[in-house]
Structure formats: structure tokens, C-alpha cells
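Here the complex is missing a single protein chain, while all its other protein chains stay put.
Read from first to last, the chains carry the letters A and B; within each, the first residue is number 1.
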Amino acid sequence: MRIPYYPGCTLNTKAKGFDRAARQSFAALGIELAELASWNCCGATFPLSRDNLLDLAGPVRNLVSAAAEGDKLAVACSTCFNVLKRSNLVMRNEEDKREKINFFIEADYAGQVEVVHLLEVLRDEVGWDTLAKAVKKDLSALAVAPYYGCMFLRPPREMGFDNHENPQILENFIRALGAQVADYPHRAECCGNYIAAFDLDTTQEMSYLILASARKASADLIVTSCPLCQFNLDRWQQDLAMKHGGFRPIPVLYDSQLLAIALGLDVTPFDLDRHYVDPRPVLAEKGLI
Amino acid sequence: MSEDKAPITRVLIIGAGIAGIQAALDIANSGYEVVLVEREPSIGGRMLQLSETFPTLDCAQCILTPRTVEAGHHERIRLMTFSEVTGITGDIGHFTATVQRKPASVNWDVCTGCGLCQEKCPTKVTSPFDRGMGKRKAIYTLSPQAVPNKPVIDREACTWFTRGKCRLCEKVCPVHAIDYEQQASTTQVEVGAVIIATGYTLYGLENLGEYGYGQVPDVVDGLAFERLLSASGPTAGKVRRPSDGKEPKQVVFIQCAGSRAPETAMPYCSKICCMYTAKHAMLYKHRVHDGTAYIFYIDVRAAGKRYEEFYHRATEEDRVLYVRGKVARVFREGDQVVVWGSDTLSGASVEIAADMVVLAPAMIPHPETLRLAEMFGIPANEYGFLLPAEDNILPVETVRPGVFVAGAVTSPKDIPETVAQASAAAAKVLALFAQWSGVPEAMGISVGADAS
Partner (left out) sequence: MRIRLSAAKVHNDFIRKVEEMSGQDLLKCYQCGECSAGCPAAFAMDLLPNQVIRLLQLGEYDTVLQSKTIWLCAACQQCYTRCPKGVDLSRIMEVLRDLLMLEQGDKIVIEKLPAETLAEFPQQAFISGFRKYTA
């Protein structure tokens, strides 16, 4: 099976390990993630001001490219997923905006592509049972805290593929890989997002709530599918350990990295050494690398 | 249709909660016959689940039981419990209703209500009457004071029905009343008028994931808290939280759980929650003297007789702390239930590490009501509440002549309002019956001439 695939800027630069792990894991599962022939940045935030059509032009260009290659567009990064999916709904449902944007970018697109997250592809195309059978490593000693963040689930009226207050897709993914789910309350709170560029203290405290809660639930590591969440959660742990006595750092992996590990792929290309909190000791301790 | 036949001065009342019982007694005590149909095995409805009623703090069962007993023994009231109305034909004066009785698996004509079967039954199941907090047997009555005090077998729980084993109740029953073969039966009743009083149920709180209902064991709804406070409840009136049976020292009450929320749940105000939440907090403090009660509220709506005073009493006498804002999140941390709310009066977000949370869910009509609406040709609003003929001046009439409504079946109502409506519906029915019995003529004569 071949699915048109949108990597996005961060996966093309800072989060190459995320991208490589996704492509190689899906290939191992018989799915070719076929990078769009032409793509550009999604804009990294969905424009919230009503007259801001220009910021929709970028994401829609990607959807136009996708439409030329298939009826689906698979996305790994949950922020890109959010922006592309919401932009697609604008093209599908808001006629006046659709006309203007098509005019700007000289296209004729009406939202016909279905934007899906890689986890959805795993759930709907591969299936949790098939995935479980493909697992080569024993993850049963590993407790994984699922982290959804904001963009994956909200706003539910638009994203709506999982219960926004009690989501299950990451839990099912972790279970399919044979690992334990560390159940903690703050899996869908915001990590601080772009506030880091304006007020680092606030971002750090927002991330701390999540990290401390996952630690308390005895998680060995956290998985997420957003590079900015990954960065915020990963980057500030040393500062947080100084601020909050007793806090023990916890590694933050991308979902595809954990998938690749479970499938028994050679982890060298996946940049496990580029994380701020090194995940390798705990993975080695559990006999996974 | 049958103009040659005299109209029937007998009423069918659907639903034997406080509304149905009140209307039944009013009509029966005026000399007319009543057929009172109830889905549950016994009468009393929601009020039987309550502990004490606002604003007087009367024991609900104490004020209700004399009425259930009177209705149960009344020579002009025919109780048809464990039954549902499944069909209606005819018009005002000449309705024929089909009433289907579910199989009780017990021959009630023989059963003496001794209770031995319930005592000996080895199968325990979670009790819906106790909102999942207590257990009952597979053969059960709703309460020891049930009217009628005859049991039914829960065929989904009874091991004879599920696994073909047991029959213990049959062995112990001194009068051989157990009848595993009993079938559903159908009866036709002829009546001249109908009152629909099927009441309410509670909004499905699992739709509001942020409150943790169904996920966090110590998050319960208001009706469950009534059972905890009730002397006949699963804890005999002691406040114990479900997870570990401990006495909660800090309890957070959350109003408007699903009410006043057009985008996420029900748009209307459920009307009774302000007062019963004040009552819950008060009764909690009466039982747990060193406890702390917080109430998150948006507005306190206390527009009933002595309601405002009741609210003041909660704060001043019982030291309940009202926090003006909504709660956005309830989650478990260790053995505590953490609440994230806001206090808009101080302009602060608020966090409370509590032991228990009580939600006040929106009142919604019983799902059965829509089926009745269709059957009777009475319009319902978009939430399933029946529409009276006219909200302002015809509150208990419907568009169908001879069919009346009373209580929470048309909109959220408290007990005093429900009882008033029930008596109003009864008066409307009695006016018809009086007309049909020729009473007005008799009245005319006695008023005009020397009445001796």
C-alpha cells in the first residue's frame, strides 16, 4: 500500500529521527509513505482571525499537491495534522473562503482529500492486532505515558476522531506494541507551545505539570507525535530539576521511534542520541536496544 | 366514535412517582376509578430514592410512604406495576389502553411478601436503585417498604435464567409463588382520560469527560449522593465514598453539570440543582461535622418559598463555602480527587484536592417519554420533554383532548411544583368526570333552590 505523506518542516530538519522511524516502520508494515512531490510549510498554527486567508494558502497548497497523488494524505506531526485537517475543512465547508483561496493559489480544490494521522493509519489500515503480531521486541517491562497535547484532539468539532477528554488511540498503540500504559491525568494538557519564544518560565511550568504527573504514574518514558511538544517536554528538564527538587528527568520519544524499536529495526538512524534526556539507558535497561 | 355510550369516568395515569400518586389519590378520593401504571415493580418513583427534601428537610420517605400505602390500598386505585402502556386507541371519554406487564416470575396473587426468597437468593447484583453503590439480590423489591411489597426476578442476573442453576427461591417460598415460566401479559383498560407523569432521568455524565464521571470512582451524581444520605441507602445514611468506604473530609459539589450548556450538553436550567446541592452540602455537614463542603455554582437560583433562606442557612449555619465558577477538570491523584475550578469573584483559578466530588447533572426526560409522545400524538420539544397545550395558561393540558401531563415530564420541576401540577391535572380530569356524571346539573339545583 502506498499513501501520500507530508513530513513537514521540523521532520525535515530537527526531527529527522521522527521521520525516518515513521517511514521505515511503515515500510516494515507494508505501507509506503510516499512523500509529496511538492510541499511547503503548513504554517505551524491554524490562523484564528477570520479574515486571515493568506495563512490558509500555504496549507491548502499541500492539500492540492496531495489531491494529485491520492485521496488521502498521511501526516506524522500532530501540529501539521491539525493545521492541514482544519484547513481542509475550510475548503470543504466554507464556500466563499474556498473560492478566494483557490483564486490566490490558482487551484481548484474542494477539500476532497482525507487528512489522516499516522496513528489513524495504524488503527484503520494496519489494525492493532496485526500491529501486535508484527512486534519483534518484548516491551512488557516498559511503562509508557501517552502524551496527546492539544493539536491532536482539539477542537473536537473539527479534529473529532477520538474522545477529546478521554482519548484512547495512543493507549491502544502502546498496548499493541506490548508495553504498559502509564495512566496519568495530564496527557492532553498544553506543553506551553510557542509561548517558549515569549515567556520561557511559563512554558517550563506548563511542561512540568505533565512531566511530573507522568513520573508520578511510574512512566519510564513519554511518547508524543508533536515535535514542539517533544522539544518543550524534553529540553527544559534540567532547569526543572533545579527548580523542583526531587524531579527525575524522563525521556520523551516520538511515537514512531517507539514503533521502530518494537518492530526490531536498527535504531541507529532514529537519532535517539539527539534527545536532551537520553532515552538509551532506560531502553537498554529494558533490553530494547 | 361511540357517542351512544356514556363517557367513561375512569382515568389512566402513566407513571407512579409523586406526580402520578398525587393525581391518583385526588381523583380516587373524589369517587372515581384510577388505573395507575408503573414500569418499576413498585410505586414511588424518584422521590423514594431521596433522603430529605428541601427546604424543610423532611424525610422524603416519611412524607411519601403514607401516600404510597394509601394508593396501594385504595379501593378505587388499580395498581399495574412492572407494566408499560404499549398502545392507545379512541378519544376523550372512550380510550382503550393496552398495558403490557413484564413477567415478574413470581405469582403475586399468591405471594405474601414475606421476603424469604430475597433473603436466601445467593446472587447479588449492583442496584440501579442505589445508583450502582449498593447490592441487591436477583429476586428483589425496590425497598423494604415497597408498594406492592412483592418481588420480581431479574432474569438477566438470576442464575436459573442465565445458567440453568439454582431455583433456591422456589424451594424456600412457603406459598409456592415462584413461577419461572411466567410470560408477559397484556391487558386492555377502558378509560375516559389519561394523565402522563413519567418524570425525568439524569443526563449522561460520561459525555462530559472533564468531570471524570465513570473514570474516577469517587465522582458520583446527585442521586447517588441522595442514596448515601438516605437511612435506607447502601451505607444506612453514613457518608462513605465509593472507592474505599472512607468518610470524605472534603467534598466538592459541582452544579450545572450538563445544564445551561447549549454547545456541549443541555441548554436549559435544570431548576432543582441549586437547592438540592445546598441541601446535600448541609446534610453532609450534619453527618460529617469536621468536613468541608465547597459548592461550585454559576448562579444560585433560589426563587421558591423559603429557598433563599435555605441557601443562607447553608452558608451561615452549616458553613458551606460557595465558589463562584465552573469546574473544568476532575482527576484522580493518589487517593484524592483533584478539582480544577475558577472563582470568578476573586479572579482566580482554584485547585482543590478533595476526597469526593458530587455532580448535579441536568434533568432530562425519561427516554420512554418520546415513545409515549408518538403513541399519544403529543408533540415533544427537541430534548424530549412533552409540550403542554400552552405553556402559560394550559400547563397540564395537551393538544389531545382528555390527555393531561403533570410534573417533570414537561420540564424540570421540584417536588412542590410537581405536586401542584399533579393536583391541577387531577382537577382537570375531575372537571370532565363531573360533567360526564351530570354533577353540574345537580350543583345547579342545589345552589338555586333551598338546599335544606
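Points to keep in mind about this one:
The criterion applied here is as follows: a residue touches a chain if its C-beta (ideal position, glycine included) is under 8 Å from a C-beta of that chain, and two chains touch if they have at least 3 such contacts.
In this text, all values refer to a predicted model and were calculated from it rather than measured experimentally.
Within the complete assembly, A:R154 is the residue of A:K72, A:R92, A:R154 or A:R175 that touches the hidden chain. Contact with the undisplayed chain is limited, among B:A236, B:A303 or B:A348, to B:A348. Checked against the full complex, the one of B:M275, B:V300 or B:V327 touching the unshown chain is B:V327. Screening A:T10, A:S25, A:N88 or A:S225 against the full complex identifies A:T10 as the residue touching the chain left out. Residues touching the missing chain, restricted to chain A, are 8-10, 13-15, 41, 43-45, 47-51, 55, 77, 79, 150, 154-156, 164, 189-190, 192-199, 201-202, 205-206, 209, 227-228, 230-231, 235 (touch as defined at the top).
Of the residues in chain B, those that touch the hidden partner chain are 210, 256, 260-265, 298, 324-329, 340-344, 347-350.
As a working rule, only the chains that are shown with their structure count from here on.
Here the CA centre of chain A is 48 Å from the CA centre of chain B.
Residues of chain B that touch chain A in their complex: 208-210, 215, 329, 331-333, 338.
The touching residues of chain A, counted against chain B in their complex, run 163-166, 185-186, 216.
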